[in-house]
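For reference, the structure is listed below as structure tokens.
Yeah, one chain of the complex is gone here, protein chain that is, but the others are all in their spots.
Chain lettering (A and B) follows the sequence in which the chains are written, and residue indices restart at 1 in each chain.
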Amino acid sequence: MKDLFRYVPGRSVIHRMNPVTKLLLTVVICVAAFITGNIFVLLGLLAADLAIGFIAGVPGKTLNILKGLMKIAIFLFVLQTLLYRDGTPLFWIITDKGLLTAATVVLRLVVVCMPLTLVLAVTRVSDLANALVQVLHVPYKYAFTVTTAIRFIPQFLEEMSDIMEAQTARGVAFDKARGLRKLGMILPLCAPLLITSVRRTELTAVAVEVRGFALRTPASGYRRYPFGLIDAAAMIVCAGMIVAAVMIR
Amino acid sequence: MIDIQSLSFTYKDEEHPALRDVTLTVPDGGFLGIIGPAGAGKTTLVRAVSGVIPHHYRGDFYGSVSVDGMDTVDTPLTDLSRAVGMVFQDVDSQIVSTEVEDEILYGLENFGVPHSEIPERLDFALERVGIADLRGRSIASLSGGQRQKVAIASVIALRPKILVLDEPTGELDPVSSRQVFSLLSSLRKDFGITVIVVEQKIMLLCEFADRLAVMDQGAVVRQGATRDVLAGADELEALGVNCPRVTTLSQLLSKRLGRSMPVCVNLDEAETMARGLMA
Partner (left out) sequence: MIELEKVSFSYAAQGPTVSDLSFQIEQGEFVAILGANGAGKTTTVKLIDGLIRPTSGRVMIHGSDTAKTPVSQRARQVGFLFQNPDRQICKNTVREEILFGLSAVRGDEPEERRTARAEEVLADFGFTGDEEPFALSRGQRQRVALASILAVEPEVLILDEPTTGLDYRECCHIMDRIRRMNRERKVTVVMVCHDMEVVLDYADRALVMACGRLLGDGPVREIFRDRMLMETASILPPQMIGLAQRLGLDGGDTPEAMADVLAARAKGGEEQ
């Protein structure tokens, strides 16, 4: 969980791509997956997902995400095949159309869930925010809110584990409990966490104010995010995916 | 110059004033240490200097605070912030970036420092604080002390005339704490920056600050040259503020020998005094 949002440094093609292009890539994959109903196109999109992960040099993470999604996917697949009534029965209550529809739904889910996490892993949050402000002229306030939220996640988790450590040390049996019971034990302890978080947001507001938050304009950013050959290539891939999805439904 | 005249401040929705009739001046290039027990109003005072009181924290404000010729009530906060750099007590809440370099860039970008000047400012800040090797690191991978230094670097890059720090060494070990104070001292010497530090480590203040202000219950109860303030060590002790052991030593000796000994504020002075006695 902690590692889910952690930036993995590198110099891969994906790393060097403009953050906006990366975002476009994820959006296009999602849109394409919803336009098409063709299982082979979906498989192609899944291949694209995996390719992004492997090219970016995070194969381990890619497979981990895939593994995590598999559990939900299998559950959905079984549910779908059992509930689908149409088509020629193959055996028991399972029909050919049922299998196909279930496969499509599940595949779509997996295809859609993967790219954003992958892209976030190889893009600095600050680059993403800066590029959105500079290139797409997203208001800085929104970009800042999102980056702050993402930055808070690891901090929050770190504090959570510190609190659990402190409570274990005084005899609260976190180390023996599992699952829901553990969750039930953690929740009442979140009061201090909430208090520190609220206090911290307040302090952050002051801290950015004295560092010129109000003066920031889209032109303030020092780093530039030009579009290059890699981006052009990525856009062609994007166009290809959309065309394929529209042509082969 | 920082000129505070009869400042009283009560936070909105609070009953008791956080500052009571504070009058305090710090000349350009001065190094002021603020010390006092918890809840004495030290943080409130530095907030008033940086202008976040009354611009961010609302409340009843009486008296006046003038910073570098600007009245903090009439001047917009961003104008004040160009002159006053502030390092807060809780490092984690003031860091806005995920990367060290971005953190230092942040203020430079906002205040519109020409982009041609930025690389030089970046190098300067990183070098000066001694964290050039951390440049490419992510904030999450740093220790508390390293984060503290990044926070200081990000403010130094803005080249403020006045630097205000609220317990900057809270998370640091003695060696790193000294490094931070020597850094402040050298910035003051080289660029004439005025430094104001809230600090509990009295030994560091004695070594580096030329002025001390002791606070208690919202008021500045003693202020002046460090040595003069320490001369009233007994009073400080009663307020819950300790003084360096060398100071205690010089005062004990005055009593035992029945003649007044010089007030020692650091080890070198104590050594000179002791050698004089032993000769």
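FYI, a contact is a pair of C-beta atoms (placed from the backbone, for glycine too) under 8 Å apart; a residue touches a chain by one contact, two chains touch by 3 or more.
Remember, it's a predicted structure, so these values are computed and weren't measured experimentally.
If you put the hidden chain back, the residue from A:139, A:192 or A:228 that touches it is A:192. Touch with the chain that is not drawn comes from one residue among A:38, A:104 or A:167, which is A:167. Against the chain not shown here, subunit A presents residues 159, 162-163, 165-176, 188-189, 191-192, 195-196.
Touching the omitted chain from subunit B are residues 36-39, 141, 143-145, 167, 170-176, 178, 200, 202-203, 240-242, 244-246, 248-249, 252-253, 256-257, 267, 270-271, 274-275, 277-279.
In the analysis below, only the chains that are shown with their structure count from here on.
Across the complex, subunit B meets subunit A through its residues 50-52, 55-57, 77-78, 81, 84, 86, 88, 90, 92-94, 96-99, 102, 105-112, 115, 118, 138, 140, 154-155, 158. Across the interface of their complex, subunit B is touched by residues 6-7, 124-126, 144, 147-148, 151, 154-155, 199-201, 203-216, 220-223 of subunit A.
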